[in-house]
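Before we start, here is the structure in question, set down as structure tokens.
Here the complex is missing a single protein chain, while all its other protein chains stay put.
First chain written, first letter: the chains are A, B and C, and each begins at residue 1.
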Amino acid sequence: MPEIDSHASAVTAENVIKQFGRFAALRGITAEFAAGKMYVVLGDNGAGKTTLLRTIAGLAQPTRGTISVLGSTSIKFVRARIGYMAHPSMLYDEMTGMENLRYFGRLYGVSSANCRNAILSVKLDPDLDRLVGQYSQGMRQRMSLARAILNDPELLLLDEPFSNVDFRSAREMSGLLVQIRDRGKTLFVVTHQPGLLESVADEFVYMESGRITDRSPKLRTVAQ
Amino acid sequence: MNSMHYLYAAYIATWVIHGVYLAILARKYARVRKEMETLRK
Amino acid sequence: MKRGFTILAVVTAVLLCFGLYAALIAAPTEQTMGNVQRIFYYHVSSAWTAFLLFTINFVASIAYLLRRNTTTDIVALISAEVGVVFCTVVLVTGPLWARPVWGIWWTWDPRLTLTFALWLIYVSYLLLRRFSTSSQAAVLAAVLAVFGGLDVPLDYLAIRWWRGQHPAPVIGGGGSLDAHMWYVLLINVAAFVCLAWLLCIVRYRLEVLKREVEETQALESLMEAGR
Partner (left out) sequence: MSFLEITRSTLIKDIRLEWRSKDAINAMLFFALLVVVIFSFSFDPDAEESRRIAGGLIWVAFLFAAVVALNQTWARELRNQVLDAYRVSPAPANPLFLAKALGNFIFVSILELLMTPLFVIFYKLRALGPAWELVPIALLGTWALVINGTFFAAISLRTRSREIMLPLLLFPISLPALLGMVNATTAVLTGDAPARFWIALLLAYDVVFTTACLFLFELVLEAE
């Protein structure tokens, strides 16, 4: 594993356009994101936040333009160094949390001891004998985060990690995210609750109808 | 002599099929043309 | 381009007229089947043309998977579509020939069965192209085309062996064909191949135009929300 250069860019996008038929989800994104920072991505529904994350994660190919992630334009080579958490849980409802993580751990070549650690780090019990389908929304969301971080990724992409999570859990999760950032990792957090990360995020990225309209280190206080 | 009907039927059928296909193409063509006109505006 | 198209159109028309005359009037009447045997000239010519088009589809699909070039994708699409049209002709003229000669509309004759199998495969290919929601519909279609192409020899073997076990009526033709009949057949094959080519050119232009329109529409939607 190569040393992480904190000055290198984690993600570089050049005129990235993503279209679904006639609908354009991303309309030309050109941006550079330095490594080791926490980016909070904000915008209305349909602004293209999720599509941006999916494109970075290599789940969607841009219609036009190029995107380079962790210094590589071919996502294949860097997949092991990326973590992605989608809005749905990305877990099997009919298996327990540990069974889920052990399976996904296999895909990354992560030992089951590390899977336990990932579960512990989100404050859940690895030995809990309950199917994920019977979890509360907050627990499921945290287990989902555990899945995303189990390979200790350099680049962590989170889509709405705090949705439907009670305030206390959300605080704990954001604390964990700060720890991860402080260890030199890059984070993209799409959220509707920027308040949770207001004091800790490095940059707020504003999106509007498929474009990045503004980037600022301070949260804009917009009258809701 | 009845068998001649089958012969004619086969030849006519062949041309009907090609004719139908051409008609479909012509209709699609007209539609695309129209969409192009509306785009020009 | 325009000039070539006109020349091809004229050649096709001449060949088709001549082929029609040769098949219906000039060709000798077959002894056992009589005049109905003349369906043969259209039936077989269409079949050969369809097989040629499906072969083109197979090659173009592989080329597309290797190079990802839009032209090969369009070629694959149109050759399958025009191929299905010619294949339909074969399937319609076949029973019209079988009925007066054997007294039945349909028989699971190896060649007819294989044609039917091909027709099914390429109709499913066109359906996939139609109903795909993927942004890489062309790739999926090309993959299916490769499967279809691989399937043909196996289909052929299976059908050959299957029918081989049962007594089946044999189509007059093959090696025992009279020289004059051969000549008429070849003229018709040439005429149909030219016709297919013509149809492909028309369809190709249509497809290119359609994609241009879609592209412009997409671009427009890109611009729109920018305001």
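Just a few scattered comments:
Convention: a residue touches a chain if its C-beta (ideal position, glycine included) is under 8 Å from a C-beta of that chain, and two chains touch if they have at least 3 such contacts.
For clarity, every value in this text was computed on a predicted model and none was experimentally measured.
Here is the thing to keep in mind: the chain we left out touches A, C in the whole complex. Annotation: of C:44, C:76 or C:121, C:121 touches the absent chain (contact as defined above).
When the missing chain is restored to the complex, the residue among C:65, C:92, C:186 or C:209 that touches it is C:65.
Remark: the omitted chain is touched by one listed residue; of C:20, C:92 or C:143 this is C:143. Touching the omitted chain from chain A are residues 57-61, 76, 79-80, 82, 84, 86, 88-95, 99, 103-104, 106-109, 131, 147. Although one chain is not displayed, its contacts with chain C can still be listed: residues 65, 117, 120-121, 123-124, 127-128, 131-137, 139-140, 143-144, 146-148, 150-151, 154-155, 157-159, 161-162, 165.
Keep this in mind: only the chains that are shown with their structure count from here on.
The part of chain B that touches chain C in the complex is made up of residues 2-4, 6-7, 9-11, 13-14, 17-18, 21-22, 25, 28-29, 32-33, 35-36, 39.
Remark: chain C residues 135-136, 214, 217-218, 221-222, 225-226 touch chain A in the complex.
In the complex of the two chains, the chain C residues touching chain B come out as 20, 24, 34-36, 38-39, 42-43, 46, 82, 85, 88-89, 92-93, 96-97, 99-100, 195, 199, 202-203, 206, 209-210, 212-213, 216-217, 220.
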